[in-house]
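Have a look at this one before I ask anything.
Removed: one protein chain of the complex. Kept in place: all other protein chains.
Per-chain residue numbering starts at 1, and chain names A, B and C are given in the order in which the chains are listed.
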Amino acid sequence: MLDDLKRDVWQANLDLVTHGLVTLTWGNASGLSEDREKVVIKPSGVPYDSLQPEHLVVVDLAGNVIEGSLRPSSDMPTHVLLYRHFDGIGGITHTHSCHATMFAQARLEIHPWGTTHADHFFGAVPVTRPLTQHEVEEAYEENTGRVIVERFRDLDPISRPAVLVAGHGPFTWGRSAADAVKNAVALEAVAEMAFGTQCLRSNPPPLEPYVLEKHYQRKHGPNAQYGQF
Amino acid sequence: MLDDLKRDVWQANLDLVTHGLVTLTWGNASGLSEDREKVVIKPSGVPYDSLQPEHLVVVDLAGNVIEGSLRPSSDMPTHVLLYRHFDGIGGITHTHSCHATMFAQARLEIHPWGTTHADHFFGAVPVTRPLTQHEVEEAYEENTGRVIVERFRDLDPISRPAVLVAGHGPFTWGRSAADAVKNAVALEAVAEMAFGTQCLRSNPPPLEPYVLEKHYQRKHGPNAQYGQF
Amino acid sequence: MLDDLKRDVWQANLDLVTHGLVTLTWGNASGLSEDREKVVIKPSGVPYDSLQPEHLVVVDLAGNVIEGSLRPSSDMPTHVLLYRHFDGIGGITHTHSCHATMFAQARLEIHPWGTTHADHFFGAVPVTRPLTQHEVEEAYEENTGRVIVERFRDLDPISRPAVLVAGHGPFTWGRSAADAVKNAVALEAVAEMAFGTQCLRSNPPPLEPYVLEKHYQRKHGPNAQYGQF
Partner (left out) sequence: MLDDLKRDVWQANLDLVTHGLVTLTWGNASGLSEDREKVVIKPSGVPYDSLQPEHLVVVDLAGNVIEGSLRPSSDMPTHVLLYRHFDGIGGITHTHSCHATMFAQARLEIHPWGTTHADHFFGAVPVTRPLTQHEVEEAYEENTGRVIVERFRDLDPISRPAVLVAGHGPFTWGRSAADAVKNAVALEAVAEMAFGTQCLRSNPPPLEPYVLEKHYQRKHGPNAQYGQF
C-alpha cells in the first residue's frame, strides 16, 4: 500500500544525499498519506545506496509500525508528533547539514540577512530550548517534537518551515517530502550565507521588513509571481 | 527567431549551474539581440535539468513578452532596465552565489585585494543602496535595476561588470551571455578570496593602484597581451 | 594469507579517499587479524589509484614485515603500538583531514558541541602532548603511539575512538578497518561543525551531559536503538 508515497519518500531520502546534506546515515525524510493517518519513513541506519522504496516503514500517528519488516528511523516519534500538531504539512526532513548544525550548536537563530532567506522563510529560523534531563530520559525523540511545537506556539509553521533543535540540528517540513527537501536545501544555503555574513561583519544590517515581505509573498503569497502556473 | 541567441543563453544558464553558482533555481542569464531590441531570458522557476533552448522567453526592451509560452524570470524587469541603460553590454546574469551574496548581505563592497580581482574588475565591486518601501511596492524588480544604474552614475559598467544589490545578491554583465557568466564565476572566486583575506587580517593592505591598472589593462586594454588573437 | 583482511583494508584505504579525507598520499588504514597477531597495512607512498589488495604489507606486532615486497607506511610503528595497547580495536586510520588537522595544529581538543559528536565520541576528542626532541630522534613513529596511549591513560579508547596528535593530525580506530574509517569520516564532519560553532560564538554552550549520554548510548550502549539487528 502507499506505493506512490513510498516512492516519493524514497526519492526524497536520496535527494538529501545528492544535495550534500547527509554524511554517513545522518538524515531521514518522511511523508504523510493523503488521509493524514499514515507516515512513510526511512528505516534506521540503512545505507542510502542500498535503500529501496519497499524498505520504507509505514507507521500510524501513534508511532505504531503498521507495515514493513525494518525498524523505523530512531527520529520517527519526532516526525509523528510534528504531523499531529502542524496542520497542512505533508513531509518532514531531519539532517545534520553542516552550516545549519553550526547554528544549532551555537544555539543562535538564523536571521534573515537577505532575500535568499526571505524567499523560503518568512522570518528568522528559530532555535528550540534544550530538553530537560527528565524529558530526555522519559521520551527523548517524542519530546524533541514537543520542544519544536512549543517553540512554534506563536509562530506559523507553514511560512517558517524549519527549526534548529538546540545542540542537535535542523528539521524542515513542507507540503510534501519533496517540498521538505527543498526547504532543507534552502536552509543549508541560507545558513552558510548567514555564517559568512556574520564573519564579515559582527552586526550586519537587518533586511528591511518590506523586502522580506515582498520576497516571501512573491513566491508564496496569494498573488505569487514566481514559477509557471 | 533568434535561435542562435536562444542556444547561447540556454548554454549560459546551464554554465551557471556547472560552475556551482546556483542552488535550486536561484539564478538566471539573459542575452540581447544584435539589433539591441530583444532580450532572451530564462523562464521563471523551471528546473535547469529540463530546460531546453525553446523554453526561453523573448521580451522587448519595455518588458513585453513577444515570444514564448512560459513566464519570464521574475527578475526580467531588472535585466531589461540594465540593457536600456548600460551601452555595450550584451548579456546579464543574476545568481545568489554563496560568497558574493555574503558581501551583499553584509552590504560591504568587494575591495580589490589582489590581481585576480584586477584581471576582471577595474576597482571595487560596488553595493547598491537598499530600495525604499515605496520603490519595493511600486515596481520592485524594475526599481532594483534603477538602484543599480544609480550606483553606476559615476562608474563605468564596462570595466566594472558586476554589482551587489544590498541584502540580495550579485548581478554581472558582459559583451555576451557567456561573457556575463565568466564574470559571475570570477566574482564568486574573488569574493571567496576577499572573504578569507579579511578573516586573516582585519585591515589588509590595498593593492597598489599601478598593479590594478597593469592587470586590468593587460587583459582588457587596447594593447591586451592576454590570450590568442 | 589473510586475503579477506587484505581486501577489507584495501577497501578502507580507498574509502578514505572517496570520503575526501586524503590529499595526495596523506592517509593510511590498517586492520588486525582475528588472532590479534598480524597487522595488514598500506604500503608507503603508493598512489591510491594503483593500489591493489596484494600490495598490502603484513607485519607482526613487533613491526617486522612478514609478508609483502613493499615497505609499509612510515606510520606503521604507531599503528602497531596502538594495537598492542588498545584492547578490542581491530582497525586504525591516520589522515590529515582538513578540519581535524586544524584543531590538531591549534592544539585544541574538539568539544562535544552537539549530538553529531555525541553519536560517535563519548566526550571531547583529546589532543596529545607534543613529543620531546629525544622522543622524536629516538623512535618518532613508535613514540607517536606512546603519547597517544599516555593521553588515554584515564580515557576509554573504545567509547572515544579518535585522537589529535599535537601539530600533526588525527588517528581514529574501531572494531574493524571499516569502522575506523567511519569514525574518521565522523571526526572530520564533527571538526568542521565545531570550527563553525566556535567562529559563530566564542564560548558556545556545552552540550548537556545527559544528551551526550543519551545519544552515545542509543547508538552504542547495551540497549542501542539505532540501526537494524
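By definition in this document, contacts are C-beta pairs under 8 Å (C-beta built on N, C-alpha and C of every residue); 3 or more make two chains touch, one makes a residue touch a chain.
Not measured: the values here are computed from a predicted model.
For the chain that does not appear, the touching partners among the shown chains are B, C.
For the chain missing from the display, the contacting residue among C:W10, C:F86 or C:F103 is C:F103, taking the whole complex into account. Chain B meets the missing chain through residues 113-116, 119, 182, 185-186, 189, 192-194, 196-197, 199-201, 204-205, 207-208, 210-211, 214, 218, 225-229. Where chain C meets the omitted chain, the residues involved are 23-24, 26, 43-46, 70-71, 74, 96, 98-99, 101-108, 130-131, 133, 136-137, 140, 167-169, 195, 198-199.
In this section, only the chains that are shown with their structure count from here on.
Copies chain A and chain B of the same chain sequence form an interface built mainly from non-equivalent positions, shared numbers / all numbers used being under half.
After Cα superposition, the angle needed to carry chain A onto chain C is 90 degrees, rounded to a multiple of 5. Relative to chain C, the most remote chain by averaged C-alpha coordinates is B. If you average the CA atoms of chain B and of chain C, the two centres end up 46 Å from each other.
One finds 32 Å separating the Cα centroids of chain A and chain B.
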